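These notes are about the structure you will find just below.
What you see is the complex with one protein chain gone and the rest in place.
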Amino acid sequence: MKNKECVAMLLAGGQGTRLKSLTKKIAKPAVYFGGKYRIIDFPLSNCTNSGIDTVGVLTQYEPLILNDYIGIGASWDLDRKFGGVSVLPPFMQAEGGGWYTGTANAIYRNLQFLNQYDPEHVLILSGDHIYKMDYNAMLDYHKESGADCTISVIEVPWEEASRFGIMNTDDNGRITEFDEKPKEPKSNLASMGVYIFRWDVLKQYLIDDAENENSSNDFGKDIIPSLLGDYRKLMAYTFEGYWKDVGTVNSLWEANMDLLKKEPELNLNDQSWRIYSKNPNQPPQYIAPSAKVKNALINEGCRIKGEIDNSVIFYGVHVDENSVVKDSVIMPDVKIGKNVTINRAIISKGSVIEDGAVIGDASPESEITLVAEEGSVLASSYATNS
Amino acid sequence: MKNKECVAMLLAGGQGTRLKSLTKKIAKPAVYFGGKYRIIDFPLSNCTNSGIDTVGVLTQYEPLILNDYIGIGASWDLDRKFGGVSVLPPFMQAEGGGWYTGTANAIYRNLQFLNQYDPEHVLILSGDHIYKMDYNAMLDYHKESGADCTISVIEVPWEEASRFGIMNTDDNGRITEFDEKPKEPKSNLASMGVYIFRWDVLKQYLIDDAENENSSNDFGKDIIPSLLGDYRKLMAYTFEGYWKDVGTVNSLWEANMDLLKKEPELNLNDQSWRIYSKNPNQPPQYIAPSAKVKNALINEGCRIKGEIDNSVIFYGVHVDENSVVKDSVIMPDVKIGKNVTINRAIISKGSVIEDGAVIGDASPESEITLVAEEGSVLASSYATNS
Amino acid sequence: MDRIAGIINLDHEQDLLDELTYFRCGAAVPFGGRYRMIDFAISNMANSRIESVAVFARRKYRSLMDHLEQGKAWDLDRKRGGLFILPPDWNDPTDISRGDLQHFHNNIDFVNRALADYILVSGSQNICNIDFQEVLSEHKNSGADVSVIYTKVDELYPEFNLAHKLDVDGNGRVTSIHNDHNNKNVYMDMYLISKDLLSELIEQCIAHGGSHFFLDGIKSRLEDLHVHAYEYKGAHALINSVESYYRNSSKLLEADEHDSLFKEDAPIFTKVKNEAPAKYLPTSNVSNTLVANGCVIEGEVEDSILFRGVKVGEGAVIRNSIIMQRCEIEPNAVLENVILDKDCRISEGRTLIGAPEKPFVLPKRKSM
Partner (left out) sequence: MDRIAGIINLDHEQDLLDELTYFRCGAAVPFGGRYRMIDFAISNMANSRIESVAVFARRKYRSLMDHLEQGKAWDLDRKRGGLFILPPDWNDPTDISRGDLQHFHNNIDFVNRALADYILVSGSQNICNIDFQEVLSEHKNSGADVSVIYTKVDELYPEFNLAHKLDVDGNGRVTSIHNDHNNKNVYMDMYLISKDLLSELIEQCIAHGGSHFFLDGIKSRLEDLHVHAYEYKGAHALINSVESYYRNSSKLLEADEHDSLFKEDAPIFTKVKNEAPAKYLPTSNVSNTLVANGCVIEGEVEDSILFRGVKVGEGAVIRNSIIMQRCEIEPNAVLENVILDKDCRISEGRTLIGAPEKPFVLPKRKSM
């Protein structure tokens, strides 16, 4: 078979501790989003829609759910004979093995995987962001500019720039400097953590990096600075559109709420750029005569008898009579009894909320309440900011 | 979905050092056999043919080739939505992780995988043997006898019994004792390393075993003796048919030669019990006017211009004019030049044998010569027993 | 476990759903918000661990091919077994078989080679959720040659006039099969038979110039064959007319009916579309309605079924209606007692009102 022009490597090893109990049992890329999806659906669907049919998913921490979720990749049309999606956990070699020590190390340890496709370019992705992006357009830009490495960047508000990795560029878009969380940013172009490398260049840098005992084996801290230090050609590719790091409970909640706008920036109904996900095979949702539903995203398998206002409801959720769900995200298979009130909360998968329970704090400045996975909330308890 | 009656767990972690350079880069279950297959094709095809559609493959050592070979399991019809084949390498957990310490530990560490299918029985297999077996018949026997564990056994010649794990049974086939390599065997029923456990029983023993610091976490050394010690019901299921451990270069060679008989014990052409394998998509083999082929198994993609006698030839092998291959196994994509003589040898995948080379020792008592993977043998070298 | 193979025999199903079956066979008609009629028969087979399914198709089966793919949605895209759509074969010109016996005859290899001891033959018009393994165990206990499946209906709806009825004796044996309009034992067009007997009966029927396996091979031979009646007791609908389609669709809005058809441990599978969750805007008002994914609702919907990707504009009102995939209802349109086939568009302010006993039906891709 012919070689692959571009192979994607998706770093899905992060634990995402700021997501609290949401990532107790699952890796961050497996966290639920948008009534139907998991975070990793976005980069995987972007790959498929961009015509990139070979993706290595580098897992480390609790890969079982991710493994099981990705399965053979059929959901994203990545069940290909040559290529497709491969889950790549750390493995043992004749010379011994061990866990991945950093993002660059994870790729280095899979040189053999990449070599079998002999790609011209390698696309490095992370599994932490919600966005729709045509990687093929970025690849075209990368090829045309003849760069050794192209980094996609997004304009962030100047006042927030010091929270990001900032790329300083010349007039042609060539990166001259990389400032990790600069106190006094010289640019507002933040790295999205999406890189395209010429594979021959990256390979050499990975090998050198592995031999360097002082390296932390990280793309942002080691590989990119090395390339810049050697005056390699690094280009910034400016992305325009919705891009959100959902690394905290609040930002995850916000990103869900963003979808409820009449014309959300992130359009999930775009037939030309579908977001694929694993299908739970549930019957259509049933909206009972007693229900009131306004401003909501509701998935299949739900039975709604209560009131839903400004909320995102995943599949298999039951909301019984006289219950009110407001400004909240209800994850799959949650059962909500009668006379329950839920405000500004995220209810994790499989939770059972008993009759009369009151959850969350309605005041707009309050923190978002999180009910942990398969939790049970009794009427007597007043769960808030748990 | 309904639960699974029986889930198979295939222990494919072994390095198989006695196979020398054949397992330098690949795990033993990935070793080639029979002109077309890898060892692991046999247990996987047995599962499919027995109607067992959920198989966990426990890998550890160099899993990449095995991973890549198994892929989504489509070759064995195991690309199922619920179930199918899952490759299970050791992974990191919130409480830390590490490599599998023994066969029982490998299963213990995948309790979560098994729990999701909630099986009634678990079939434990190894990836080291060549045989065709109806696991479903064994499962029926196991269920009818009401055993906690059923172990499949095969009669071996008495004089060889001391090389095996021997099961001593009462008149009803109940196992009373397990002797690992006994000096004075009381029975000639050798364990085939194929176990069926009631899952509720096995689960408890695995949990107890994991807490026992003195255990080596091995089925044969720890779990089976524990069950026997507790007077659990262990039954022996007698298997009749071809069964061969191909753990050494000589036994691998012998097993290949066994296929060349007119009516081999292991019939690969049985349409009702097909052995599935990954298909390399090669054109039909071409037998040239100059060729002489006798007593041979030859796969697609071969071009034979020389003489083949009593040999097994994998796919993509070229044998040029005036070369003679006798009593040998030629693995995939080997290119053999002109005027080459090969006797009693195994030539590993991708080797190039140059014009005029002489390999192996024709005397019937000699050891089998092994040419290592992607080796190149020059005319001047006389490779034997390497 | 004994193995069963399945045949879905569409050969003698007539396409009586008016506009809905102009361009597709009845088995391919959308039903229940996201399914096609045939999904129920196939899902029942898949859930009963049937691994080989043949679909005997004769007419208008192209949208069926699109829908079924290679059985993917049912995990039936297999090497061993799997799902096969079998249109009539251009085979032996000396073939004397006729009617559905031609299908049975042409496809005798499917029967003979199936990794199964029993064959379950079903049509597509009886919607239910049934475990054929249970049918098999009753069949074996009864010692019968053939088991036919029936249900006792409460009310004699007109659609049952087209179905066969059974007389069953105290031992569960079928004593006669007829069309008595007042008999409530409705035959569900499903039977279980051993592979060998099926094969034998097919040959006999052909030799005797038969053209309809059930009539010639089973119904007319109740005396020499032991035919057992298996009673199915769950939710059931027979759909062979627009009226029965419409009434039974509405019945899905009842919780009991819904839950006994869509079970968690025996789900109804269908081809996967990747639609986003349904979106309700602030002006929406939805009540007693089934809504599939991909819908965007700004208007009012009551006592209705919306299939995938339906858009309902602000101020639009939909009542007692079935709106199929990707229809667009523009603002302020009013629909009552209406069935819209796929891809219809109702323009702003337009009103369409059918009768409760005879809904107004629009064919595919109409704009009004």
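Per-chain numbering from 1; labels A, B and C assigned in written order.
What we mean here is this: a contact is a pair of C-beta atoms (placed from the backbone, for glycine too) under 8 Å apart; a residue touches a chain by one contact, two chains touch by 3 or more.
None of these values were measured; they are calculated from a predicted model.
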- Contact residue for the chain not shown (choose from B:58, B:87 or B:313): B:313
- Touch assignment to the omitted chain, from C:60, C:173, C:212 or C:263, lands on C:60
- Item | Which of B:137, B:288 or B:362 contacts the chain that the document leaves out | B:288
- Item | Positions on chain B contacted by the hidden chain, ascending | 34-36, 75, 262, 268-269, 274-277, 279, 281-289, 291, 293-300, 303, 308, 312-314
- Note on the structure: Omitted-chain footprint on chain A covers residues 1-2, 5, 48-49, 51, 77, 80-82, 276
- Message: Just checking the interface: what residues of chain C touch the absent partner chain?
- Response: 23, 59-60, 62, 65-66, 69-70, 72, 77, 79, 84-87, 89-91, 274
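Heads up, the rule we're going with is that only the chains that are shown with their structure count from here on.
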- Task: Taking the mean of all protein CA atoms as the centre, name the chain whose own CA mean is closest to it.
- Result: A
- What are the residues of chain A that contact at least two other chains? none
- Can you list the residues of chain C that touch 2 or more other chains? 267
